[in-house]
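For this view, one protein chain was removed and the others were kept in their places.
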Amino acid sequence: MKKLINHPDYVVQEMIEGMALAHPQIIRKLNDTNILVRTDLNNAKVALVSGGGSGHEPAHGGFVGTGMLDAAVAGEVFTSPTPDQILEAIKAVDRGKGVLLIIKNYSGDVMNFEMAMELAEAEGILVEKVVVDDDVAVKNSTYTVGRRGIAGTIFVHKIAGALAEQGASLDEVKQIADRVILQTKSMGMALSSCIIPAVGKPGFELPEDEMEMGMGIHGEPGIERKKVVSADEVASVLVSHLQKEMPLAANDRVAVMVNGLGATPMMELYIVSRKVSQLLQESKIQVHRTFVGEYMTSLEMAGCSVTFLKLDNVLAELLDQPAQTIAW
Amino acid sequence: MKKLINHPDYVVQEMIEGMALAHPQIIRKLNDTNILVRTDLNNAKVALVSGGGSGHEPAHGGFVGTGMLDAAVAGEVFTSPTPDQILEAIKAVDRGKGVLLIIKNYSGDVMNFEMAMELAEAEGILVEKVVVDDDVAVKNSTYTVGRRGIAGTIFVHKIAGALAEQGASLDEVKQIADRVILQTKSMGMALSSCIIPAVGKPGFELPEDEMEMGMGIHGEPGIERKKVVSADEVASVLVSHLQKEMPLAANDRVAVMVNGLGATPMMELYIVSRKVSQLLQESKIQVHRTFVGEYMTSLEMAGCSVTFLKLDNVLAELLDQPAQTIAW
Amino acid sequence: MKGASKVIQVEHVVKWIQLTHQKIVATKDKLTELDQAIGDGDHGINLARGLDAAIQNLSPDESKEDLGEVFQKIGMALIAKVGGASGALYGSAFVHMAKVCKGKKLISLAELAQVIEAGAMGIKARGRAEVGDKTMLDIWQPLADYLNEHIEKVSWEKVQQFLFEQMEKTKELVAKKGRAAFLESRSIGHLDPGAVSSTYLFIALCETLDRGE
Partner (left out) sequence: MKGASKVIQVEHVVKWIQLTHQKIVATKDKLTELDQAIGDGDHGINLARGLDAAIQNLSPDESKEDLGEVFQKIGMALIAKVGGASGALYGSAFVHMAKVCKGKKLISLAELAQVIEAGAMGIKARGRAEVGDKTMLDIWQPLADYLNEHIEKVSWEKVQQFLFEQMEKTKELVAKKGRAAFLESRSIGHLDPGAVSSTYLFIALCETLDRGE
């Protein structure tokens, strides 16, 4: 394991400190926690809290700031934060208008955020939650845990954040977040594994000529392991899976995100995004905006995910609102 | 070699196409070239053209747009673009106020840009050039080629771009670019190598427990190969090299860039940036702003560079001007 | 050896958790590997960290506290320091166990079975899992049932055997809850990491009580 770190036990704390030290205009760290809150907590508005295990940077601390999240709670690497920390975040940003928790659909996240929610409610704070489950690589079934939350989560932060900034009520913000979740589908693939610092060895092994379609952002196995194919084919497979789950017709409008998982050069992301753009153009689907870069990573995993968010006028307008964060 | 590409021969062209398709609001591709120009070329201003070999994305196409570059010319991977392409870029963005070429100090870049400059001048276009040489890992000597240009180049784009946007003359823009170059020092280090797609194997090998201090962004060997040390020690070594070349005193003001080389997770960049912040704080140096992320990469190389730009009021104000580009 | 304990007091619980901590630290890598196979690979690390916090939290002289307070302390430490799914679940289990022990300095073996049953309830309530979903519940609930049935003349060695059997059974199950559920039928053939760590937890209990005091 070759990493620019000091000690595996301190990676999260030191990263959070580094973020706060680098961007004091935008965020600050709550003492003795791994919570980042935005510096401008003045105007009374619905507060947005998200978070999850670390190792997905810039998610979520990179999306704290005006127009997006009010706080992000960082757990240990790939480990949901604990209810006490989430509760602290809720209390730090609540301005009496209520707090929306944006949770990615993993048992650990859901349980810890729910526990925090119960604790906050016990203290008289108005709290609602939404659970993001955009990953179409997993079968959607009400009998099991449903789908994972991956890169599409960032669109939820952005749009719900923009509406909250405009003074909407907790109900309205929750509703739009749920609308975004319904309209957002993602799928990823990996060329290589990643190493949790405290573990020191890769979560899985991919032979030099194989890739995994549908890989999760914690290295959870995907749909299919197969021989490496071209970037165009990767893009086509991902897009066809998305289209199967959310059929898009000519003149539908979407926002697109081509997200790097950590170690994929931007050159490769744009080669993938080129094909995605072409496929959408061929289907006469209107692309409102395309986001290419690292939004929701898996440490140093090589690979990418593609996300489609189906837009209406309201969502498009909110997506375009300015936001002052590190990574939007 | 495991890459998300279609064919090694087309990586640059397809990447440039992908960028233009993804961001039509900001940039467009000149037909039959690998040149990206900004879409808003209306107001008469001094034009800025930069470029170089590809594989350093988001540099330079990611910095084309209002307030920064007017055009970026992409050569083959790690290969300077050719004079005819650079000339086309100059002609496409010249609005009669002159064109400034921002060149990184590599023989190939310098020669090709100079040839383009001669051709442009022959066509009656006013052209000036500046050469960025911020890499303190190389000895500065007038007898040889001098220092390499690396991540500090982005500060030149930003500040010269902001001044040009305000309507300054070619002379003024060149002068401020030269001032930024004088005040900018960088140094990098690598944990791993990278693979030029057409070559298919790594440019060098770094054993599992070694790193290279002072590594160039094309894999040029650095100052010293040594056993991997902690992130804090890496930060300290880089900072001490920078300070040796550009001594900073208490109350001096700087902008800091902690730049990822391609495969380094943001977690690690922030662990490095934490120590850099702390060291500057201890020396009572004022940090105006800190930039952490990927600005000037080397394909999928793991590692980072640290850049200091010593600011005065004029530079600080220009640095803070807004810019509409993909990656600023 | 003075023969097996017939009652459970605070000192037993402290020993139990200390012994669990030792076992989890010793098997951290194994738990990690199990979690890498069908999860994300942090189970061993997280539990070791949380149990470390739990034993730090237990003052050397717990004699002034009752069982409810001690279970609550353990539960809160696990909730605050493990993280992930298992932190919430183990934490909820101990908090539920605390509730049924409120004010008690001593419980009988029959009561112990009910305490574990309460823990299983805590896991169920928090995780919405059923027996057979390939989770830690597949240790907790069967154990509670077994103890309720056999508590009259329990053999801690047989309990250990029972636990290992239950643990092995998770191999053949399809995960329906937790991260392994994303794998659907591909989760078959792997032990559930949480079931394995729960097995160690209760092996430590067996050893503590068997050794007696």
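In order of appearance the chains are A, B and C, and numbering begins at 1 in each one.
To be clear about the criterion, a contact is a pair of C-beta atoms (placed from the backbone, for glycine too) under 8 Å apart; a residue touches a chain by one contact, two chains touch by 3 or more.
Note that the structure is a prediction, hence the values are computed from the model and not measured.
*Asks:* For the chain that was dropped from the view, give me its touching partners among the shown chains.
*Replies:* If we consider the entire complex, the absent chain touches B.
*Asks:* Please identify which residue in B:Thr39, B:Thr82 or B:Ser169 touches the non-displayed chain.
*Replies:* B:Thr82
*Asks:* Which listed residue (B:Asn6, B:Ser50, B:Thr66 or B:Asn112) would be found touching the missing chain in the intact complex?
*Replies:* B:Asn112
*Asks:* Considering the whole complex, not just the chains shown, which residues of chain B touch the missing one?
*Replies:* 53, 75-85, 106-108, 111-112, 114-115, 138-139, 143-145, 148, 196, 198-199, 203-204, 216, 218-221
Assume only the chains that are shown with their structure count from here on.
*Asks:* How far is the middle of chain B from the middle of chain C, if each middle is the mean of its Cα atoms, in Å?
*Replies:* Centres of chain B and chain C (C-alpha means) sit 55 Å apart.
*Asks:* Could you please state the distance in Å, as a whole number, between where the Cα atoms of chain A are centred and where those of chain B are centred?
*Replies:* 29
*Asks:* Please compute the C-alpha centroid of chain A, do the same for chain C, then give the distance between them in whole Å.
*Replies:* 32
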